[in-house]
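Selected chains from the complex are presented in situ; the others are not included.
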Amino acid sequence: MLVEVRKENPLIHCMTNVVVTNFTANGLLALGASPVMAYAKEEVADLASVAGALLLNIGTLSKEQIDQMIVAGQAANRAGVPVVLDPVGAGATAFRTESSQRILDQVNISVLRGNAGEIASLVGVEAKVKGVDGNMEGDKLALAKRAAKQFQCVCVVTGEVDVVTDGISAHSIHNGHAWMTKVVGTGCLLGGVIAAFIAVTPNDCLGATTSAVTYYGIAGERAYEKTSGLGIGAFQQAFLNELQLVTDQQIEQLKKTETL
Amino acid sequence: MLVEVRKENPLIHCMTNVVVTNFTANGLLALGASPVMAYAKEEVADLASVAGALLLNIGTLSKEQIDQMIVAGQAANRAGVPVVLDPVGAGATAFRTESSQRILDQVNISVLRGNAGEIASLVGVEAKVKGVDGNMEGDKLALAKRAAKQFQCVCVVTGEVDVVTDGISAHSIHNGHAWMTKVVGTGCLLGGVIAAFIAVTPNDCLGATTSAVTYYGIAGERAYEKTSGLGIGAFQQAFLNELQLVTDQQIEQLKKTETL
């Protein structure tokens, strides 16, 4: 599926947070997609409606930015452009939970990506979230399925094991490396990568998302292997390299996925 | 000319987009200039008027930011400080085209830098632009000369070959490497590098801009040679290295420029 992304270079309209915007753009370029970052209410509808997919990430949200995301999301919906939502830090503050809910109420989301704490807060399950990297105990699959059904989308719950489901079928992905959590924005960039995969396979959102998450985890594993012992700066650079270098053949060999 | 930039460390006031602000600052530091990023209406006139040059880049524009750029640009004009404009994505949305026009109407620009699609949209030539990396067919030199005359500035149209002209004399630069387009912000940083060169040679804007573009392309070539096969993360790091390491002597040896 990677080969299609690299061939089509889908335009991904990213409305993401100021911490990860450069990393997201460089990661999408490394993958082979064409990122465009735009936030102004005067233009987001124009861009979202011609993009291959739209990424909404609330990492450094303001009320105004959420308003702009809704304008963009509704334009994407009208144009049939898939929308990925990353509700960063939902559960950590009431403002984040409510803002995520506001987007979910007003925009049709194709894929919702979060860690267990974030997703739990959106479906109303009790979960303690620390900062934006929250995790939780409990049944991740049940949580993902509940969110997928409630919001009528594909839901990805990331963590040591990632779960992807449309509410009926589900896959777990055991690829990835713990050091990915030590580079800021790896979760946020994954949202962009998912957007790029669904842009070229809009009719198989579950499959595209599973492929995106698998590819991403394999890139992280390879980056760690190539820089073991050097440190997190070297890993970060190698991860960008691998996003560019990983092939569909390598994914076939290295993937550790299960149908649940 | 590089030696003058490194000796004088010109202060470059950058009003640029959130995607590339870190890369722009690090690139200018690698070159030997002193970047300062400031956006608030309360202070931009103070900074622009004492800077060596001012960079205006509309990559993630809002109406308010354009207003602030105009305040800064007019203060720079009053103080005799040269201004570089990078109309990122002009042509991709009406808001970008109109905002660029608004700056051009109200600020005297020394150098206008864009790809062919962006420049075409500003002079009113038909061009299809995809995202912010648009390119177009046609006569790049005629386009650059037309823009230079219309806006009474030096115009740089970048692409596989770069063209620099003041409307009368013109140079083409055949340096650079295709991987530069795979790192976000290389176009944006070039605007800052041009600003640094014209800051130390304000009386030869055409020559300074040509030198800046040539230096920049050579840094990209050398970065690719030193990291061939490693991937885009390695290239990005090597490019910063080369911005620091390239010398005037190397530029003399490696430059591929033509007077048109």
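Order of writing sets the chain letters: A and B. Residues in each chain are counted from 1.
As a working rule, contacts are C-beta pairs under 8 Å (C-beta built on N, C-alpha and C of every residue); 3 or more make two chains touch, one makes a residue touch a chain.
What you see is a predicted model; the values in this text were computed from it and never measured.
Of the identical chains in this model, 2 are shown in place, and the full complex in the file is built from 3 copies.
We take it that only the chains that are shown with their structure count from here on.
One copy, chain A, sits rotated relative to the other, chain B; on C-alpha atoms the angle is 120 degrees to the nearest 5.
Averaged C-alpha coordinates put the centre of chain A at 32 Å from the centre of chain B. Across the complex, chain A is touched by residues 17-20, 22-23, 59-63, 89, 92-96, 130-133, 182-185, 230-234, 236-237 of chain B. In the complex of the two chains, the chain A residues touching chain B come out as 11, 18, 21-22, 25-26, 29-30, 34-40, 42-43, 46-47, 236-245.
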